[in-house]
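To start, the structure itself, in structure tokens.
With one protein chain held back, the other chains of the complex are shown just where they sit.
Right, chain A next:
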């Protein structure tokens, strides 16, 4: 297993390299640059700025320099937020996004998983239909609708929660964003869980367990649920990578200082280094969580062996 993990981490290096190279050149292919703004800088100022950041060097030189700096952990300065380096931005914002994302993911797995199991055990009965209907609603209502509703109801009408802001990471400030972020995930997990649980309950070894007179708990939890978890794990990996790197909608509406908005802002402003930083962070998260999925698979299913 250890060898497998090491091997996977080693193969991650060329993967990252390809991703970095592709995005480095792609973002530069896009028209415009970090200093082409609406108001327009005088050509001299712009040239000075570009010289200061080395943007007038040949592209391959910029590329090699970026790679070299990256190896030292230096993501470069942000062009549009000139007081910060990209690294500082992530050091500040990433913990916020990770907290919100992790909480939302855990909530989604617990609530969605439970709802899915309940639906499966009551297949084609009222409880099942209720879960399916809720899940359908949950995945169709967009977060930019849910978030203002939560703000309106809990923030303004009942004044139970703050309308927005981070509040230094106070618990009440996290409730709104976490719920908003997790609702669609709950819906997805519930539907996935229901399907895989129904299939699992139909399998032959469940029939065996019942024929042996095992308790309903043992049949459902020990035998059916464990096998049914595999598709959930597959889903949770990439979902975690997406949730933990922040959501622009939730962070913007609730005014949370996470990293979710960087990607869009940076791409729109041609903030090359910030785009690259975001790409690297998302890529690393994706690789790590996919590795985690594979490890969990082996933990749950003894047939999966990596050697």
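FYI, contacts are C-beta pairs under 8 Å (C-beta built on N, C-alpha and C of every residue); 3 or more make two chains touch, one makes a residue touch a chain; residues count from 1.
By definition in this document, contacts and distances are computed from a predicted model.
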Exercise for the section: Among "Molibdopterin-dependent oxidoreductase YjgC", "ABC transporter ATP-binding protein", "Cytochrome C assembly protein" or "Ferredoxin", find the name that the UniProt record gives to the complex chain excluded from display. Expected result: "ABC transporter ATP-binding protein"
Exercise for the section: Give the residue, chosen from A:51, A:65, A:92 or A:205, that touches the chain omitted from the document. Expected result: A:205
Practice task
Have a look at A:11, A:69 or A:140 and name the one touching the chain we're not showing.
Solution key: A:11
Problem - Missing-chain contacts mapped onto chain A - result: 7, 10-11, 123, 203-205, 207-216, 218, 222-223, 226-227, 300-303
